[in-house]
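For this depiction, one protein chain was excluded, whereas all remaining protein chains were kept in their positions.
Up next, chain A:
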Amino acid sequence: MRARDTDWDGVRLHVVTGKGGTGKTTVAAALALALASGGRKVLLVEVEGRQGIAQVFDLPPLPYEERKIAVAPDGGDVYALAVDPEEAMLEYLEMFYGMRRAGKALTKIGVVDFATTIAPGFRDVLVTGKTSEAVRRKGKDGRRIYDAVVLDAPPTGRVARFLNVTSEVAGLARVGPIKNHADLVNGVVASPETAVHFVTLLEEMPVQETLDGLDELREAGLPPGGIFTNMVRESLLPASVLEAAAKGRFDPAELALGLKAAGLAEGGSDAAAVAEALAEEIAEHARRTRLERRERRSLDTSGRPRYELPLLADGVDLAGLYELAESIHAQGAA
């Protein structure tokens, strides 16, 4: 295992959240790979029953069981766990009370429906409880089993509530086993060993939600992590061209000449038509670049460490995932 110098040394629980459509699960998976690189052991956890990890790694649906799903660059293992609240509840009853049979009976009469319908806070405690158990778990040698745990958490709008289990169940259970369990979970989630990362795009709504989400974390006393800007397209055009294009003053004549030189246009009128169409693309690109610059500035106001991940032209396949992991590593996030 090589020595590290990353922005998140000492963090063992990486919680990844983001607005829907920002690629939260993909980034969580790439982060797990990056953290595991160089011979470490990392657990990637999902909690929403979507089987997102299986889809990202192109695997059949995962059971409620920690299993190895990928080998990281330079050796290192990524394990995955799809937490099922019902199974987590049975496990909890067995582990703490030795009540496997009663647990089954509880399931049969709809206690799980109860947990998800009447008191979703209970469900969250079970799920985050399982995650923090994995963070704390130690082997026979007294060392932690996992070097890090990455939690693919619910979307930004719900994450503070999801993690803030103590206050979530406080109204329901002021004393008793659930309360004690929630306090134990809170001890992990609110500690410096945890960081809550946000995944965003350079678009207005996801950026706004990220900033709102950071405020909510702060209010809840939860430890904020970094901001991962996903699907970033690099701008190949010089600033002067972009500026002219944004103002609608881009002259396609030079482009038409270039097209002819490249053998892409037969006659002058052909070249001019293609150049016009390309100019339209440039203008749109310029407008977007300007907006992206504005969104970057908004993100900078948060003062959080920022990482940018490229848009993969062919979509995220397994090779793409390793590419993103490499980028995360190179930027010092893992």
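Quick notes on this structure:
As a working rule, a contact is a pair of C-beta atoms (placed from the backbone, for glycine too) under 8 Å apart; a residue touches a chain by one contact, two chains touch by 3 or more; residues count from 1.
One rule holds in what follows: contacts and distances are computed from a predicted model.
Per its UniProt entry, the chain excluded from the display bears the name "ArsA/GET3 Anion-transporting ATPase-like domain-containing protein", taken from "Peptide/nickel transport system permease protein", "NADH-quinone oxidoreductase subunit J", "Aspartyl/glutamyl-tRNA(Asn/Gln) amidotransferase subunit B" or "ArsA/GET3 Anion-transporting ATPase-like domain-containing protein". Screening A:M95, A:A239 or A:A277 against the full complex identifies A:A277 as the residue touching the chain left out.
Across A:A88, A:L151 or A:I178, the single residue that touches the chain missing here is A:I178. Interface residues of chain A with the unshown chain, by the touch rule above, are 19-22, 48-50, 52, 55, 93, 97, 99, 101-103, 105-106, 108-111, 113-114, 116-121, 123, 154-155, 157-158, 161, 171-179, 203-206, 208, 233, 236-238, 241, 254-255, 257-259, 261-264, 274, 277-278, 280-282, 284-285, 287-288, 291, 311, 313-315.
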